[in-house]
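What you see is the complex with one protein chain gone and the rest in place.
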Amino acid sequence: MSRRPAHHRLPEGGCIDRSRPVRFSFNGRQMTGYAGDTLASALLANGVDVIARSFKYRRPRGFFGSGLEDPLAMLAVRDAYGYDAAIRAAQVPLADGMAVHANTGWPLSSFDVGGLIRPFARFIKAGFYYKTFMWPNWRWFEPLIRRTTGFGRIDAIAAVRPAERVHASCDVLVIGGGTAGMAAAHALINSGHEVVLADDRPRLGGALAWTDADIDGRTADAWLHDRSAAIADADNIHLLSSTVVTGAYEGNVFTMLQYVHANDGVVLQRHWKLRVGKVILATGSVERPLVFPGNDRPGIMLASAMSRYIREFAVIPATRVCVFTNNDAGYDAAFTASRAGIDVACVIDTRDVPPVRLQSALEAEGISQMTGSEIIHTHGSTRLSGITVRARSGGAARRIDCDGLALAGGVSPLVHLAAHRGIKPVYDPDVAAFVPGAWPENWTGAGDVQTPMTPDQAAASGVAAASQVLGKKQDVADAVPNPFNIEAYWRPPTGDAGMMFVDLQNDVTVADIELAAREGYVSVEHLKRYTTLGMGTDQGRTSNINGLAIMAGLSGRDITEVGTTTFRPPYTAVPMGAVAANRTGPLYRAARYLPAHDIHDAAGAVFEDVGWLRPDWYRQNGKGREAAVLKEMAAARHAVGLFDGSPLGKIEVAGPDARAFLDLFYVSNIMTLKPGRIRYSLMLHVDGVIFDDGVVTCIDDTLFVVGCSSGNADAVAAWLERWHQTEWPSMQVAVAPVTSNWASIAVAGPRARDVLAALNPDVDISSTAFPHMSFREGAIGGMMSRVSRVSFTGELQYEINVPAAQGDALLERLMEIAAPMGGCLVGLEAWLRLRLEKGYLHVGADTNGRTTPLDLGMGGIIDKKPGDFIGRRSLSLAYAVSADREQLVGIKCTAAPLRAGGRILAGDDTRPPCRSEGYVTSACFSPSLGFHVGLALLENGSERMGETVRIYDDGDIIKAEVCRPGAYDPDNERLMA
Amino acid sequence: MIIIRCPYCHEDRHEEELEYGGEADIARPTPPAQATDDAWTDYLYMRTNPRGVHFEQWCCRAGCGQWFKVARHTVTHDITEVIRYEDRFAYQKDRDA
Partner (left out) sequence: MNTLDAAGMMLDLTQIESCAVDGYAHVLIVSAVDGTEAAAALNETCTITVPTEPGTVCDEAPYIAFWLSPRSWLLRVEQDGEAAMLAAIRKGFPDRRVHVTPYSDALHWFELSGPGSAALLARGGFVTLSVDGLAVGCMKRTLIADVPVLIWRQAQADWSLAVERSRAGYMAGWFANARSYRLSPED
């Protein structure tokens, strides 16, 4: 970092509070600024002029802008509340105790080892990386290149800055608190509309803080003071300062990012979603630089930035300055500097005949002027020391010593938000700017965003915009065309194009654009991607228009023809933490808890988030998962296991047509299902692919309960409702999803009936009275219960449903009863292994997005069903009946462990690469059988029983035998017990 | 953000509350068993996919759960017509007349 030795702060003036010094550090060095400073102005006031190294060539760079247009000063900032890895210094209000570090440049941005690359800069042209590091593979080079470039370092121990989300609605949103926005908001006071005025700065006024103006016949200061006070007092105007509108979306919904500041930093980030009736866009404009050789040296900045640093922050950005301009606005910087006591060497104007009044004013200040001239070279090493100037018509070059240079190349309206909504900006050659050609519905513009205008005009246009919102007609004096008398000047015709920087953040020069033009990348979107023009964190605010104007010149087209690139949200960088807000850690997503969660927790459950937090296994005396799972399986096989199945879907389907309605969904015949009985079946999508499996219970002829898998509980209810509403609205059927009203505990194992009996049920539970696949309602353990005898495990199994509030009590009773029998709680993992031993499928794991019931061997069941059902017609299409389909089979092997995911190799192939004929969908070791069992989807599998296949499993080849699923208790004796 | 006023609960609903249901008025051949393979696969897969006004189905998922129909421009997302499920779009009524 280089430092100028002299004073860098004016003795008086500016919007800073000299009574409140603010101490901060930069690269470990203690510095002092004032309340009201931005980080950029404070650094300038402390003499810091090299703040960054450029992205590609490692050239020293300084402060170029004074707001979010600044392409260069991206710093790592830690305040009392958090850390930002790369934040624009000009947008950060200075805070007590802030620790700031430069991001590029090692060890210091003023002496950068990487700067050694500069001599080779000639060879690093557009597309350099892609062209050079293609062989053998870009991926090999990418990490290395990424490390030497880029902005920001991730701070692994960064504090999480508090953030919250807010949703709100208002009638009118005024975007921008400059002259036009303030005038509009002021005109809407007491209008009966709820108005939000969003401004990205801490203080209202925009450019009035650094421009001389008379508005409505008053001084800018007086106008600003009066309007600010009125807006603050108005009940219907909600001022959101330090709030950037980051995106505009359909339905007039906007996203906004608000920073809530305390003295020591950003105490809160608030991410808004705002729904708006009408919009007044008053975002103003941003100044463009001029392009010439050596235009990137520290000390060179936008004219508006120089004026702002001097007037708003009382900073002395240089000791002797020049101004380079193609319009009248640049002269403001000269007068501002001169009146602040800064030596102004010369105003260089590209125009041959600037207005005479400006010439006289310069003479009055004793400032020299060169008209019809341009800069052909700049001098200096880490900071500007002089410029060389020459008449555009030719002639002798003249060197002028200066350490500051202000650039005024005209302004670009900030049309981004309108463009988010699809509005294409159009080029207006009179003012050399892209202006909004139209507005989205219910939008209007005010001020500079429409076309460059004076503050007085901007105020009038703000009032006019407010009138339009209120539906009042108001005559507005036509804006003075081209009030700053701009004459477009895009680049010098000769000179070193490789030193003319267009995009200062990404080091894109005129030479790169020339190369792109030569290679045919003339479309503006190609130009952007090929050269990276405008792809930096500043999104090319100061470079895009210059770049595409230069491309237009090179390809012999109008600027209009070239057009702009697409604008997309966000308008400026939005921290992910602000978007996430409090949705982190345990609040990351809406977890669902079992009714008896606390009982499981106390029993040592290790929960897994599968949409619900479900016990995966239960800790036992320090044993690991595998031992616990085996113990739980053994309990279910030899005594009794208790499994919480509360998430299983329960949907009541009732009404005169309930039976006929459900028959349209299931592959099995529901018409023959008797009251008190249960049937297992599948639901299909319209294309015949399996959607869900489950059991349907007939309580009586007009009431059924659809039991579906846990993950599909909501989807199946929505599916039934959708078909009812859209396809069969005349069927008299009511769909009532009641899953969460019930706690559901499955009791499985040879002692299951003993457990149930111990609850003193008031129904006969003998196997003959209450057989497999039947349903009873009654009082069990004193609770009103619905009990289903169904089995997922292959054992005798009951599912006891009680109202959810009694889930705790039921589970505790069951545990008391089961414990002396050797029973215990069973987690999800053991439960799934038990069903795998039995060979039952798990939809989603053992089926995929192609699997039909025919692939499960259910063709016979379907053939027997007389009626139609969703998906049935698709099962006779050619793809569903082709011979090479993957069908579900069992597999077993005794040697190596089987694992889900292993690919089955085709035919005689022994090693990949080769064709695969299917894959293992589920697998585990079966303690009951003594070998490894699994399910697999295998081409033509049903015809391949007994065949030995080779399975590729993460490098190993495993031999396994194809078999029918369900080696455990193949005769269902245990199930029917 | 797409905002549609539900024609059943009369609330403005934003896209997070809504569920998209694809093109509207795709007739299901009945009885399916008598549909030709071509007619059935058209029903399953063929859609107009226009650049312009698209007639489609939406559900007030987080609200009243009702399915309804919407005319939406696929480029601008302008919603020009929202009707109850049993109603017909203006262009259909014109065609009927």
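Details
The chains carry the letters A and B, assigned in the order they are written, with residues numbered from 1 in each.
FYI, contacts are C-beta pairs under 8 Å (C-beta built on N, C-alpha and C of every residue); 3 or more make two chains touch, one makes a residue touch a chain.
If you're wondering where the values come from, they're calculated on a predicted model, not measured in any experiment.
Only one of the listed residues, A:656, A:912 or A:970, touches the absent chain: A:656. Interface note for the absent chain: among A:49, A:70, A:194 or A:312, the touching residue is A:194. Panel shows chain A; residues 162, 164-171, 194, 196, 238, 260, 262, 267-268, 270, 273, 275, 277, 581-583, 586-587, 589-595, 597, 612, 647, 652, 654-658, 702-703, 732-736, 738, 740-742, 803-806 of it touch the chain omitted from the view. Contact residues of chain B toward the unshown chain are 3, 8-14, 16-17, 62-66.
One rule holds in what follows: only the chains that are shown with their structure count from here on.
Chain centres here are Cα averages; for chain A and chain B they lie 29 Å apart.
Here chain A touches chain B in the complex through residues 249-251, 253, 273, 275, 422, 686-687, 718, 721-722, 725-727, 729, 868, 872-874, 877-878, going by the rule given at the top.
Chain B contributes residues 1-3, 14, 19, 21, 28-29, 31-33, 35, 37, 40-41, 43-44, 57, 59, 61, 65-67, 75-77, 85-86 to its touches with chain A in the complex.
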